[in-house]
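Structure in structure tokens, see below.
The complex appears here without one of its protein chains, the remainder shown in place.
First chain written, first letter: the chains are A, B, C and D, and each begins at residue 1.
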Amino acid sequence: GGGDEGGGSGPGGLSVPKVEKLAALGAGEGEVNIVSWAGYVEDGSTDKTVDWVSSFESETGCKVNNKVAATSDEMVTLMKTGEYDVVSASGDASLRLIYGGDVAPVNTGLIANYKDIFDGLKDKPWNAVNGVAYGVPHGRGANVLMYRTDIVKPAPTSWGAVFDPNSPFKGKITAYDSPIYIADAALYLMKSKPDLGIKNPYALDDTQFDAAVALLKEQNKAIGEYWADYTKEVQAFKAGNSVLGTSWQVIVNLAKADGAPVEAVLPSEGATGWSDTWMIAAKAAHPNCGYLWMNHIVSPKANAAVAEWFGEAPANKLSCAQTVDKNHCTTFHADDESYFDQVWYWTTPLAQCVDGRTDVTCKDYAAWTQAWTAIKG
Amino acid sequence: MHRHPRWQLAGLLAAPVLWLVVAYLGALGVLMVSAFWTVNGFTGGIVREFSLANFRTILGEEVYRTVTLRSVGVAAAVTVICAVVAVPMAFYMAKVASARSRHWLVIAVLTPLWASYLVKAYAWRVLLGNGGPIDSLFGGPGRGPGYGLTATVIVLAYLWLPYMILPIYAGLDRLPDSLLEASADLGARAGHTLRRIVLPLLVPSVAAGSIFTFSLSLGDYITVQIVGGKTQLIGNLVYANIGAAGNLPFAAALATIPVLIMVIYLIAVRRSGALEEL
Amino acid sequence: MITEIRYNRPMTVELSGLRKTFGAVTAVDGIDLRIGDGEFFSMLGPSGSGKTTVLRLIAGFELPTAGTVALDGRDVTRLAPFERDVNTVFQDYALFPHLSVQENVEYGLKVRKVAKRERRDRAREALAKVRLEGFGARKPSAMSGGQRQRVALARALVNRPKVLLLDEPLGALDRKLREQMQVELKAIQRDAGITFVFVTHDQDEALTMSDRVAVFDAGRIVQVGTPEAVYERPVSAFVAGFVGSSNVFTGETAKTLFKKTGTFSVRPEKIAFTDEAAAAPGTVAEVIYAGPVTRYVVDLDAGARVVVVEQNSRTPRALAGLRGQRVRLGWHEEHVIPLPSGKDSAHAS
Amino acid sequence: MITEIRYNRPMTVELSGLRKTFGAVTAVDGIDLRIGDGEFFSMLGPSGSGKTTVLRLIAGFELPTAGTVALDGRDVTRLAPFERDVNTVFQDYALFPHLSVQENVEYGLKVRKVAKRERRDRAREALAKVRLEGFGARKPSAMSGGQRQRVALARALVNRPKVLLLDEPLGALDRKLREQMQVELKAIQRDAGITFVFVTHDQDEALTMSDRVAVFDAGRIVQVGTPEAVYERPVSAFVAGFVGSSNVFTGETAKTLFKKTGTFSVRPEKIAFTDEAAAAPGTVAEVIYAGPVTRYVVDLDAGARVVVVEQNSRTPRALAGLRGQRVRLGWHEEHVIPLPSGKDSAHAS
Partner (left out) sequence: MTLSPAARWALRAAMALGLTFIYVPLLLVLVNSFNGDRTFAWPPHDLTTRWWAAAWASDGARQALLTSVQAALGATATALLLGTLVAFAVHRFAFFGRDTLSLLIVLPIALPGIVTGIALDSAWRSVMGELGIGKGLLSVVVGHATFCVVTVYNNVLARLRRTGTTLEEASADLGARPWQTFRYVTFPLIRSALLAGGLLAFALSFDEIIVTTFTAGPGLTTLPLWIFTNLFRPNQAPVVNVVAAVLIIASVIPVWVAQRLAFTPGSGPPR
């Protein structure tokens, strides 16, 4: 923990360590260490045509060292090592980083492209505390429900399809392999069992949490496998090992492109999702290169390239004009705020309920992690 | 040679002991100590105060027992499968094949060690996939084992097989032919010779191979993610808590399980002379 | 004289036209042999002459390239080792290191499913026969060379085989122990009445222990007979040289000495110093005291170097002084053995 | 008689109060020994009696627990092996398997930085001396046992050491080869004039080759002397039994036979069949034909079993018929050797 003399306070009065933001931009330090999701930082070393790093390096003189993390939790762990300057944190990681004092507030004035970012992404609970921005939005997406069109008939419209204990697709249902998936169950319960009183799937008190865990334990019997990476998921749907389950839009597109008969919906209950934020380490060794990077990656061109390559909605309004596929922003609902209104972005569950309740204690992420272990059995 | 034995010994041992005892055991020791610490749920900061909370959780929740037993079961199954597959192969290589082909067989067995572990695991994902080659072998989509515990055992056995063949082959190579002949001479058929003479004498070699197969299986968390379906092993739990949740103390507490199992295992197999045959 | 008796007995081992080649090497090159029941039969020959291979063919560890092996009148050429009623004592003993001495000895009975109690008793008995009572619980590694050798013997004997094959069983033992074991082996063979086929390249051992000896050379048997027959009447210079030492004479020297052309052999102990005028004159070149005997190397005027062995029935005196002395050597006509060809030179070999 | 000459020569090797213990085992238990320049000195004794340890102390592979080693008058007790002017021929030859024969022989010169050309020439010469010209390019693994033995010899000789230590150099060879090598070794030693310290447990070898023999027992030297002295005048039953075979008589039997109390030894070759009435009567129990000699085992009426060896100067006839026959045995007074203590029983040993 860090000093807590009133850097601000979050849900339930949790205090935020006081960390100074960078006041002015100086010269680059020559390199920058980044933690990112796979596909966010491509330097052409794998595919020459996929490169939005080289130009940055030559323009700024900052050499990019990138470390790919597989999950949000890994990102947090990596950032805690203090070896990295910048991270592309999802909402379930960002608050942990903020409250852990691992990241610094961002001086948005130093980031020229910040003004072009969709307003719907700015100053959100997962990237700002008390109106102080802790990061630069990168892009967003929803965890959609994917299914095999040739097998799953009629097309599902509700998450109920994956929580049905008598599902005809028992053994072929898939779910995302992370404790945060408990929120998907909570989201479903929010609509199917309103008397539980769930207001926010990331703020679960004991009863609500137990209900979600019970639902997931039940679901486990119907699960074929849990997934965490693209290749595994695409392949499972193509081969037919999985026919129904959570997915990302990009996976849907990939599978379709490879000729798999799949489709995806945003079910009636809405969905969980992510909105990623570039954050800068509290004790960054290369803060200037870090700022230069954050500015670069949300520039119209780079942001469009990432969004298209990775398969998500870009954060920069001007990016929609820069994509190769002119329909990209439409496909990914980039400017469709009503679509994203139904999406509960990943947020770190805390003991101080993030929905603002103060009469109960919520389950924190450590509890979610241990519960997830128990769910999988 | 015999002038200053003490100093010679010190010269030989200084660097290795510094490395293995001070650095490695030291690191392990600190890890084991941290198992008694806890982590602050909000900040992820480590609380360096003695606490049995982690162990209480581990002992109290059934899932940890289940996963431990499952992991040991998988490691044991992999070891048995590897031994069963390796013994006849090593026997053929050491005692039946001509000197020439023996040379090539050793190469053939060693080569896969260089193909990436991950790539091989993914190849198995394809093989085991719905309607994949294994399914066809069993008569159609869904007929094969699919992804799950069985697949995990098969793939781990596949990955570690060379580590079992090598020590057994070396052991058989050293086993004088005359012992096998003596057994036949005394009236024993091949099967009997195998059971009464070859296998008992191979115990140290098999045990040596099993150190690889058992420990590598016990600690694996990647293969099981690729072909294990929804299966989780100890490795996954440790990984989920360190790599993912950043809960080093809890991960360390979980890690004591495989450490304990392996230390007991090593002490048990040491008596067979296995440690010298790796 | 034993020879004749044997041929009337039933034949335990019969080898007919036996050949074995390994690639380009012919290890056994056409062997016909009949070994009688209860016989102590030795195979003697230089390294690589095929003795071990013949033994392995009898035991069934190798399949012959041609020819047959019959045991007790039954053709066993194609049978596996475990189907043959023979046992082997290996040169390296081949004791099972993971089994105790008792278990080693019981092994053959166990695989034949002999009941536990009988097994134990028979193994005890066999161990007693080789004087190893009380050693049953030890591991072979805790036994000395001579003891291991005896365990190997007990392990074979306990099965009461018709034939026991022994491949240089005493090769690894030191001289003193070896002589002891020779006596013991011989006694055991006589008591048990088992046919022994015994491989050695120690001629002394072969001569003292055997009923008959076969001398091997390059995959063939060059002479078979009683020890006396082989020693006293060698059929070739090779046999004369290999079995015992021999003075071989040929060419001019032979003509001068024996008034006959050809190659002849005379054993060193058959030559004596004499005063007879007719004896061959020469000069003592070397005198070697060897305890029970003294060896003299004499350069004959006729042109050969001859070794003479004299038993030290009396304590020898001032041997060194004998060097350079003029002497005469005599022998009996009957001890001059004519040999077919004269490849060897006129040296003691 | 050689003994006396030696003692006047300068002493090459002098051991004084030499002791060596390994933990609780006393391998060498106080040895004083002076070996003369150019002497062929043998150490004979049973397994574990400390022969190898003495050799290793001389070579410098072991440090003595007490006592000193002097070479050529200089105390070398604390010097490392590479600082001593002795060379060793190891029992297992210890040839460097990765070097050719030539390189093996050159090794000692190479480490002493002898120029390449001289090295080559001297190695060639040494190989010629052991009759291995033309084998230089081979690897030791491609040589036979006897050839390897000669390479080991050449490798030591090429350094022209003052003293050559040989630890059972012939132990691994077969009988025939061994006899050949004995002759060669002896010739080389004589030609080169090097002091040989030769370990063996073959008494025959020790007797025929040596100028002097030391008999070891349990870490001590129990007798040193010329071969004749040791064989004909053993100082104890142990020496009598270990060097050659011996009939040992004690107690009542001795009294009856020799009219004296005590323990006495008579060599088998010193006993003869005789018709004299005064000779000891007995019955032939066993007749063993051994080629050059025949051994008779006779049970004396006086109560001892005696071995008699008779040289087969004539072809023996119908030996088998002799068993059970009544005979009389005679010997000369001078061959009855009184022995200090009578631990051995009245058996041939």
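To be clear about the criterion, a residue touches a chain if its C-beta (ideal position, glycine included) is under 8 Å from a C-beta of that chain, and two chains touch if they have at least 3 such contacts.
Everything numeric in this text was worked out from a predicted model, so none of it was measured.
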Please identify which residue in D:Ala66, D:Val111 or D:Ala137 touches the non-displayed chain.
D:Val111
Touching the hidden chain in the complete assembly: which of B:Ile58, B:Val109 or B:Val224 does that?
B:Val109
For chain A, which positions touch the chain that isn't shown here?
31, 33-35, 38-39, 43-48, 65-68, 70, 81-84, 229-231, 234-235, 238-239, 250, 254, 257-260, 309-311
Please give every residue of chain D in contact with the chain that is not shown.
59-61, 80-82, 86-88, 90, 92, 94, 96-98, 107-108, 110-112, 139-141, 155-156, 159
For chain B, which residues reach the chain that was dropped from this view?
1, 5, 8-9, 12-13, 15-17, 19-21, 23-28, 30-31, 34, 85-86, 88-89, 91-93, 95-97, 99, 102-103, 105-120, 122-124, 126-127, 129, 131-133, 158, 161-162, 177, 180-181, 184, 189-190, 211-212, 215-216, 218-222, 234-235, 238-239, 242-243, 248, 251-252, 255, 258-259, 262-263, 265-267, 270, 275-278
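Rule of thumb we're sticking to: only the chains that are shown with their structure count from here on.
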For the pair chain A and chain C, the C-alpha centroid-to-centroid distance in angstrom is 89
So chain D residues touching two or more other chains come to none
Touching chain D in the complex: which residues of chain C?
1-2, 46-47, 174-176, 201-204, 207-208, 227-228, 231-232, 242-245, 267-270, 272, 288-293, 295, 309-316, 318, 320, 332, 334-335
Which part of chain B faces chain A closely enough to touch in the complex?
39-45, 57, 61, 63-64, 66-67, 122, 125-126, 129-132, 141, 146-147, 225-226, 228-230, 232, 237, 240-247, 250
Looking at the complex, which residues from chain A come into contact with chain B?
1-2, 14, 70-71, 73-74, 76-77, 80, 96, 99-102, 177-179, 220, 223-226, 228, 231-232, 235-236, 239-241, 350-352, 364-367, 369-370, 372-374, 376-377
